[in-house]
Structure formats: structure tokens, C-alpha cells
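Structure first, then comments.
Then we have chain A:
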Amino acid sequence: MKGKSIKVDYLARVEGEGGLQVKIRGDEVKEAKLNIFEPPRFFEAFLRGRKFTEAPDITARICGICPIAYMMSSCHAMEMACGVKVEGPLRDLRRLIYCGEWIESHGLHIYMLHAPDFLGYEDAIGMAKDYPDVVKRGLKLKKIGNDLMILMGGREIHPINIRVGGFYKVPNKKELQKMVEPLKWARDASLETVKWVSTFDFPDFERDYEFVSVSHESEYPIDEGGIASNKGIDIGVEQFLDYFEEHHVKHSTSLQASVKGRGSYMTGPMARYSLNFNKLSKISKEAAKEAGLSKTCNNPFKSIIVRAVETLYACDEALRIIASCEMPDQPYIEIEPQEGVGHGATEAPRGTLYHRYQIDKNGIIKDARIIPPTSQNQSSVEEDLTEFVSKNLNLSHDELTWKCEQAVRNYDPCISCSCHFLKLTIDRE
Partner candidate 1 sequence: MAEIQKNKKAIGFKDDPMMPRQFMIQRFRRDTVDTFSMELKPVSGPKKFDFKPGQFNMIYVFGVGEVPISISGDPTRPEKLVHTTRAVGNVTKAMDSLKSGRTLGVRGPLGTSWPVEEAEGNDVVLVAGGIGMAPLRPVMYYLLAHRENYGKIVLLYGARTPSDILYQKELEKWRSRLDLEVHITVDRGTGSWRGNVGVVTNLIGRAPFDHLNCTAMVCGPEIMMRFSALGLQKRGVEPADIYVSMERNMKCGIGLCGHCQMGPLFVCKDGPVFRYSDIKEIFTRREY
Partner candidate 2 sequence: MESLAKVLKEHPFLEGLEQRHIDFITGCGSNVVFKKDEFLFREGDEANHFYFIRHGKIIIETYIPQKGPIAIQTRETGDVTGWSWLIPPYRWHFDARAVELTRAIALDGKCLRGKMDEDHELGYELMRRFARLMAQRLEATRMQLFDVYGGNTKE
Partner candidate 3 sequence: MARERKPKLAVWKFASCDGCQLSLLDCEDELLAVADKITIANFPEASRAVIKGPYDVSLVEGSITTPHDAERIHKVRRASKVLVTIGACATAGGIQALRNFSDVKDFVAIVYPSPEYIVTLNKSTPISDHVFVDYELRGCPINKYQLLEVVSAFLIGRKPIIPPYSVCMECKRKGNICVMVAHGTPCLGPVTQAGCGALCPSYNRGCYGCFGPKETPNTNSLAEWCKKLNVSRDDLTRFFRNFNAYADSFRKESEAHER
């Protein structure tokens, strides 16, 4: 066999615009590239000169899929810069709305973007013809996540109720209670989801990843904590840039993050799960075990099971918060700006999202740095592709192409988080 190449000009069922190119020469994979042609949008540049209070609303617009993550990371960073910590009920409510985003985003990815790959459908709508109840369950699950975001945030995409210091308005206990029954349903549905996705056929494929995620002493990481990895990193969020760097790599023109002096790493559900299994709720742990997962997961195709487990956890966690949460006296803490630098890292459904801001004494942003999860995972995606293709050269071209796409979708890449991505010249050889 002479050279062949796998080329997907336009990756479907991912958020944003990307392509994929794998060049094969003989039995060797010469090159595997995840091409990002999402146009640059310059968020870090135009954030300069804006007020610190505007960062959550502006950065939310980086990504319509995980706006809460952007809003939260920027809130944390700004609060750190101003020397304030939001705790107590307000923090609980923040975690609650974040759970909504997890349920929605994971629901979307599991049912609409990823599961069709395993069952051989082009999309969820085609899948719905044969599995109507399953798709409806997925939609309803996703909707409950959205409803939680709507209640807490005003709307599901680019919520308007999140601000530096807390919320503009906090729903009352009665309104929160209304979410209990739907969330209980969602918890059951998530459990069903775990069972369902665990029956899929998974390629036998594992890699030794460096898993990186936010790390909290007692909680499963969502909205707060330091940064940890399974290869020895355990740092405060303010040290992020000491350990991680973004750089150009020769074969790609997009910025990719790596662990300084080490190389690629993985963030996202598999990383969180493998680093924090013990912090999952009981029901989630049991479900994971029943689904055949061990305490770590190294098969990226199985990320769909991990996502389902996390969805279950998010429902469970949301219910826990609603049951235990006291309502805050004030919807937000009044924050006076001060000159300084702040860092924030939270767990977007697809991985760690890091923000760093420098503000002046009037709260005007002087410098901004945002490292989204997809940028961090990009090297890992390409390494997965290289290794996966090498091992599966026997597959037909079409089958291999589809599997490669699937390998990218394993990461739930959110390419719209494009502030770091460049247009790539596609090698048309």
C-alpha cells in the first residue's frame, strides 16, 4: 500500500470548526493533525480596557456550550485579584448552576454527539428513529440541566445572572425546590445512561495519559481548587503558568498547551474521574463500578461512560446542594477593585479552564490570559490519533475515517473556545 491519508474537512458533532488530517506512509502514521479553522476572535485583546466586572459576560461569549465555566473562571480570577473569596451559600449556588451546565453539556455530548458513533448513526435524529425513547430520555435529561441554568442564570446560553461576587438575584427556596423532582428523575435517567453506554462496543485502546484537573481537598472538582496531576503536579491555581505552557508546534499552527518539560496531558472527564474517584458520591461510584470502570480510566473511547457517571454525580450533587443550602442574605458580595493579578481555574465539562487577569486600581483589565480545555487537549488528541491509526491500519478507509472522528469526539472538543486557535493551512497532498 502506497501512502494514504485520512482527511475530514469539517468535523461534525463538535462545537466549532475543525478538521482532521492524518497522513499515512506505508505502515507508519507520518502525521496526525487536528485542524482548527475557527477564525480568531481576540478576546484577550479586547478584554483590555474593560472593567473587571465585565469579564464574566464577555468571556461567556467565547463559548456558547460552556458559558458557565467561562463566567466562573473569570469570577474566581477577579475575586482573587480583589482579595475576596465568595463562600457559604453563594458558593453552593455557584456549584449548583455549574451542575446544570454539566448535566446539559454531558447530556448533549453523550446522546447527541457521541452515542451515534457507537451505534452507527450519522446523528441523534437518525438514532431517534430506532431508539426514540433513549433519545427522548437524553433530551429530557439535557433539558433539566438547562432548566437548572435557566432558574439560576436566567437563560441556558450566556446566562445573565452571574456576576463577580455572586449573583444579581437569588431564587428563593421555593423556586429551588421545584427543581427537586426533575433532578431526581434526571438522577435515575443518568443511572440508566451509565448502564446504557456501558453496553457499547469499545475499541481496545489505552494510553498512559498525564491526567490534569482542578483539585479540591474534599469535593469532586467542579468550581474550585488547585491543580493536580497523576504525575506529581499539586499546585495552587496561581502557579498554573509555572507548570504549563502554550507553544507553537511545528506540525501545527495552533497553540497547544503542555506540561513544561514533559509534554501532552489530558483534562476533562477521564482526568477528573481518574484523579478524584474517591470524591464521587456513593451512587456514582457504584454506578461506575457496575459499568465496569475501575478507579481510573485510560481508554478515551470510554470517556462516554465517565461522562455518564459525572452526569449522575452532577444530579446527585445538585440535589445535595438544594437540600442543604441556606439562602444567602445578599445575592452578591460588593467588591471594590484593587490593583492585582488573579487566577481562576474551574472544570468546564470538557476540562480545565484557566483564566488570569491583571487589573488596575480602578478595576480596569490590563492583561488577560485564557487557556481553554480544548487547547490543552489538542496534543493529546493528536497523539491518540497517531497511535490509534497505527494499530488499526487494517480497517477500511471509511471505517477508519469515522473512527478517527470518533477519537476526536472522545474529547468533546469545544473548538469555539477559539481565542487561542489559528487558521491552519490544510495539507492537501
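Keep in mind how these were chosen: all candidates are chains of the complex that A comes from, given by their letters.
Please note the rule applied: contacts are C-beta pairs under 8 Å (C-beta built on N, C-alpha and C of every residue); 3 or more make two chains touch, one makes a residue touch a chain; residues count from 1.
Here the structure is a predicted model, which is why all the values come from computation and not from measurement.
Within the complex, chain A makes contact with only one of the listed candidates (1, 2 or 3), namely 3. If you check the complex, the residues on chain A that touch candidate 3 are 10-17, 38-46, 48, 50-51, 54, 57-58, 61-65, 67, 108, 112-113, 116, 122-126, 128, 132, 135-136, 139-140, 142-143, 146, 154-158, 160-161, 167-169, 247-248, 253, 255, 331, 402, 405, 414, 416, 419-420, 422-423.
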